[in-house]
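As you look at this complex, bear in mind that one protein chain is not there, while each of the others sits in place.
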Amino acid sequence: MSGANRITGKGRLTPARTVRFTFDGKSYTALQGDTVASALLAHGVHLLGRSFKYHRPRGILSAGPEEPNALLDISRDSARRQPNVRASVQEVFDGMKAESQNRWPSLSFDIGGINNLMSPFFGAGFYYKTFMWPKKAWHSIYEPFIRRAAGLGVAPTEADPDHYAGRYAHCDVLVVGAGVSGLSAALAAAETGAEVMLVDEQPEAGGALHFDAGVTIDGQPGYDWAQATVARLQAMDNVKVLTRTTAFGYYNHNFVALVERVTDHLASPDRHTARERMWQVRAKRVIVAAGAIERHMVFANNDRPGIMLASAARTFINHFGVAVGSKIGVYTAHDSAYEAAFDLRRAGVSIAAIVDTRDNPGTGVLAEARSLGIDVLTGHSVTDTSGKLRVSAMHVTRNGGGAVRKIPVDALIVSSGWTPSVHLFSQSRGKLRFDAATQRFLPDTYAQNMVCVGACNGTDDLQAAIDEAVSAGVSMAREAGIDGSASTTPRGEARFAWTGGMLGAGEGAGADTTVKAFIDFQHDVCAKDIRLAVREGMHSIEHIKRFTTNGMASDQGKLSNMHGLAIAAEALDRPIPQVGLTTFRQPYTPVTFGALISHSRGDLFDPARKTPMHAWEEAHGAEFEDVGNWKRAWYYPRAGETMHEAVNRECRTVRTVAGVFDASTLGKIEVVGPDAAAFLNLMYTNAWDTLKPGRCRYGIMTREDGFVYDDGVVGRLAEDRFHVTTTTGGAPRVLQHMEDYLQTEFPHLNVWLTSTTEQWAVIAVQGPKAREILAPLVEGIDMSPESMPHMSVAEGKICGVPTRLFRMSFTGDMGFEVNVPADYGQAIWEAIWARAEPMGACVYGTETMHVLRAEKGYIIVGQDTDGTVTPEDAGVGWAVSKKKTDFVGIRGLKRPDLVKEGRKQLVGITTKDPHVVLEEGAQVVADPNQPKPMTMLGHVTSSYWSENCGRSIAFALIAGGRAKMGQTLYVPMPDRTIPVEVTDLVFFDKEGGRING
Amino acid sequence: MQKYSIFAVVREAMRGNKGWKAQWTSPEPRKEYDVIIIGGGGHGLGAAYYLAKEHGITNVAVLEKGWIGGGNTGRNTTIIRSNYLYEESMDIYEHALKLWEGLSQDLNYNVMYSPRGVMMLSHSVHDQQSFKRHVNANRLYGIDNEWMTPEQAKAYCPPLDISKSARYPINGAALQRRGGTARHDAVAWGYARGASDRGVHIIQNCEVTGIRRGPDGAVLGVETNRGFIGAKKIGVSAAGHTSVVMNMADVRVPLQSSPLQALVSEPLKPIFPCVVMSNTVHAYISQSDKGELVIGAGTDQYNSYSQTGGIQIITHTLDAICELFPMFRRVKMMRQWGGIVDNTPDRSAIQGVTPVKNLFVNCGWGTGGFKATPGSAHLFAHLIARGEPHRLAAGLTLDRFRTGRLIDEAAAAAVAH
Amino acid sequence: MLLIHCPYCGEDRSELEFRGAGDAHIARPTNMADISDAEFEAFFFLRQNPKGIIYERWRHIHGCGRFFNAVRDTVSDRFIKTYKAGEPKPDINAAPATDAKVETYEALEGDAR
Partner (left out) sequence: MADQTQALRREPLANAHGGSGGVRLTPAKPASRISLRARADAVGALSSALGLDLPIRPSASAISNGRMALWLGPDEWLVIDENGADLMAAAASAGAMHSATDVSHRNTAIIVSGPGAATAINSGCPQDLSLKACPVGKCSRTIFGKAEIVLLRMSEDTFRVECWRSFSPFVFGLLAEGAEDAAQ
């Protein structure tokens, strides 16, 4: 059986289609289409959770996404567990496990409930006033205690095995909400021929028609009309309907984010199907038909399980066929609750009484109540309730005082009226206006290309809402550029026109009371807390919100904001609009991180860029390091070798035989055009017009501020063609920097830039035998020292493949860099290796490259420089042309602090003990015995064991470094102080003869 | 001032919490003040507090165009640390951190400073070099910051994924144990209460529309939406709106204001014990005492005063969070928001005199202003009271952009090579 | 996520294709080597940072690659106009100034004024 409270003949679910699920370990039967809330209510289960602060027992308040109380932990297996799920939204599936939260040891007996007794001490903001002594106790004692008590659900501890999808979409008209207004608007827009997207958060269209059985449209019951209309829309080519889809964020320029829940309602989802799909929609026009949310009444102990919104009870009976009680009380300030009572009464449920705080409810509903024999107490209020884990009685008095009648009930349904859902409108940064007559904020000034229709726009009358929606559908389509017309205008009839509504505290919860009349259920914020905040000087609604945490729970104030505002306004004795309104931010309802990141996980988190030789390197045991997006071979350990041993071997081998190195990741830019040299003259500190075709030069690039930006070797292939190289990480920004100047400052120059980083695989062959290895493979290039000296470039072929062959060196030994079109990279690498290996050469990685270049005093931009180092500081001042009248950086370099004495300069340093290798990043001081804070002279930028020098070597940026040659300085480390000597930058082959082989 | 204590809380509880007084008063503005501070955030309120407390200057007004603490003070992710690289930065942030350590007691207001540790993840050789440079500089400067192996990092922060299969495997971390978080609103309110108690006027909903200057160029006061208010000295501490205010005195400052976004998850039971930052993948995360995961996202790429930005900034940071903590993919974002950050070209703050006599400025804190609050406020008060910067803020002057003596923390972190 | 009209492509494209490039109409001095420190500071560092109309540069970096200029309201984030690099700074007196109807979040919250 799907529950004793399931009323035969009521509801729209199919009795035969049952599913099983568990709640707190107990098994229940539900019907397909049930929410957890409806399924549990069918079994008479009202107690679903505990509140945040006082751990009070809580039930189901709503039948929608505004639910603050009934938050459960829902899982299908241990890794697929989702905390804080609204029972009122989650559909039951076969095998689902639901658990209550924030209670221990059990939901019905929760130790944390003691907080409720202590609540006078836990008033709003109490924690600002205590827990300050002793000083360290906040973090060590109080905070851990508060943190454990706070929080709701338990975060998953396993990696999420599900996957998520994302899509960008465009449409002419996006309609949010598939209630009467949304459907009417979507139909009208669709009939004009516009591309329409219609989204609704519920499993089926209908919105308020789910509960509002008093509405007929075009002669059909409202809900049936909604289903027929959706079917009609779905059949149209220009319409996309998405259900279980929440428009959660309205961003700039009509960009609306949606999340579609694809599998959370399925018992056994296909593993290829994404759990959720995020849609990012750019809509030419948006129609928001988001409806309204019913508010609760604010009175003492209004939070007991069994107390719920009237519209929720009506949803449960009319849609799910579930009676939320057998003797139900009604407490209202709005006519709509009467209709809930009528529907329940007609379903055979006893209505204890309708307590209406108003003296004059709508005449229609009053008459109907009378005819149904329902007792109506106008001018009365519920001032308290009884019951432990479920409401057992409502305490009723005449307004203004009098005897209290305790009327036994097993459920109490409440309504203080409806709050238009202006969330998306506010997110779009439209301006609201307060309508004093109806006591609500309504859309006023639009900031984006959108319009609100129906209940969220304050249009209460059914036909007026339909007319407004149809007209919006046509006009929004027209504004989107679609000139069509709509032929359909639905005709709607509602049984009653609703009146009424109130904001703020009800009878018995007024200014001088200390009762617990809840406004924000989840955070346990009561009316008295708002008043306390005001007393403490919090006069801005934002201060009141932050002080009391009203509206900061996971429902983000959907139920509480207006009540809080009204109570604050009363306490401040100011009209509501002068107290203001807190901001509605995205998202409308919480959205999983998984949906937000959609595909960006695992290999798709961030592209891992690999060179054409990567597979070979991997197969040959390379360890890789991350450099920007690139994976670079770091070193190639042989069996049993440590990193240190491998690097030492590689360093030795390169200097004695040769080494082969993958330099493909270096940035490459082809600079082509008659003004190419003139352009490079402006971009680099060096002069380029003097470089002859076939030759290369090392270039330094500064920004306008004079600090080193990048460096690299530039080869001139022809008068009008340069092959520029950049650092690996610098490639994109250098190209952007060059394009910026070319397009913006020097557009008169005839030159173009093309990134060729990935066109070429680059194989560096360095060491005494480099020429011997390569020469037999190369065709059409004379590699002799005479015709191909150091720093030259030639085009020819290698193994039959075109190559740009550079004679250059980043090791100080004779070296070549073979550029071949990337698809050939691995084959040519293998061909070179086939010659190199038998000669005793090695392959080497970036670590060895770093050591070898350091031995020779070559800098690495970004390691030996940071954004505060000039070419002069870095010891490459020679690369700054003294003759040029302009280049980027020429003026910045001359600023007073850039030419000052005592700047940090890059120098070599050697440890007194040659076996000690300094830590990169270590700080250097003159006096190691000075007290802290010490005066630091600079830091170690590069430091290695140099196998070739037989000692450690290092670079450091030292204040006035070049004037300190030969001096002893100190590197104080935690365990010892290391004496060092300042040297020049070159540690190996000081004469530089090896470069010529 | 009504003293706050556990006894007061109990006493008032017995009386229905009816005896609590306003934390600060809301007086009508006087005709003239000795000092007007423009901007009622933590920095401005704090400066007023220290002017009164330490310099005996109590004829002070803080003018706030909205509600106090409503700017970046109330919109940031509350990270506190002092493990910066350059001496100018270490000086001020460490000064701030020392004040944070006793702030609750000083203010008699629990600002919930929680030294739970700030851990910065290293993902590459380059990160490691950079972090060790920080660790060593901090150590010699007397600031705690330590290098950790991946295993040590995981032990300190169990949710961390230190597997080698990660896209950017973690090869270590730098941890400042004294770093942590504090309750942002409490900072504004605590300073406001302390200042108000000492006679400072806190005037909300008071927007400055002009700065009036005398024939000698010195300031005379401010035009506001509540009329002219005279001032002998003016301190501007208006964060993202500094350019707007300084333009009223014809002073141009090297600032760009852009949106900075952040988000929180739904509340969860304690799972995340410290603050974790990763510059490589762009992630900043901690867990609030209420249980929300607090996540800092990046700045949008354009100038804006709108306090809102693109969703791609949010998703970009969540990509990184979920890469570092794959179990959080099922956690839900509850709220996102934005503030306006004022960035200088070198990403370090400006605090100093201006070309206009008796006009002082404190701005350019960019994304790091909250952690500096007590230190910045304390030194700003000194600057205003004495007319010249305190030794610890002497490097933050405006003229460095002319001379080139930049404090480029961002550049020092450098780039991949 | 902004929607930006590229004057070269003639289409509205997502902000994801673009990169912001700072203030527009700041000409690099032709006598760069000769300007004073103060002039250099003004050229390279000092900006108006307006709350309201800003003239700024964008590059359609993942599109046609062109730098172009835009007039945008930094309060509403609304583009008033985009135009090709090299075109004169448009006179937008005719266009609406800061749209007072559109508010920042900040102005939407807190005490009404």
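As written, the chains take the letters A, B and C, and residue 1 is the first residue of each chain.
Please note the rule applied: a contact is a pair of C-beta atoms (placed from the backbone, for glycine too) under 8 Å apart; a residue touches a chain by one contact, two chains touch by 3 or more.
Owing to the predicted nature of the structure, the values given are computational and were not obtained by experimental measurement.
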Chains in view that touch the one left out, judged over the entire complex: A, C
Absent-chain contact - pick from A:Pro674, A:Pro693, A:Gly780 or A:Gly902: A:Pro674
Sole residue of A:His170, A:Arg491 or A:Lys912 that reaches the chain not shown, by the stated touch rule: A:His170
Of A:Gly44, A:Pro821, A:Pro914 or A:Pro933, the residue in touch with the unshown chain: A:Pro821
Touching residues (missing chain, whole complex) on chain C: 1, 8-11, 13-14, 16-17, 62-66
Touching residues (missing chain, whole complex) on chain A: 163, 165-170, 195, 262, 272-274, 277, 280, 282, 598-600, 603-604, 606-612, 629-630, 670, 672-674, 750-752, 754-760, 799-801, 821-828
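Everything that follows uses one rule, which is that only the chains that are shown with their structure count from here on.
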Gap in Å, rounded to a whole number, between the CA centres of chain B and chain A: 22
Sites on chain B at which at least two other chains make contact: 66-67, 70, 204, 306, 308, 310-311, 337, 402-403
Set of chain A residues in contact with two or more other chains: 251-252, 255, 280, 429, 539-540, 542, 583, 585, 705, 892, 895-896
Partner chain A, residues of chain C touching it in the complex: 1-3, 14, 19, 21, 28, 32-33, 35, 37, 40, 44, 57, 59, 61, 65-67, 76-77, 85-86, 101-105, 108-112
Chain C-facing residues of chain B, complex: 66-67, 70-71, 204-205, 207, 225, 241, 243-244, 247, 252-257, 301-308, 310-312, 337-338, 342, 345, 401-403
Contact set on chain B toward chain A in their complex: 4-6, 8-10, 12-14, 16-18, 20-26, 66-70, 74, 87, 90, 101-102, 104-105, 108-110, 112-116, 123-126, 128-137, 139-142, 167-169, 180, 183, 185-186, 189-190, 204, 265-271, 281, 287, 289-291, 306, 308, 310-311, 314-315, 318-323, 326-337, 400, 402-406, 408, 410-417
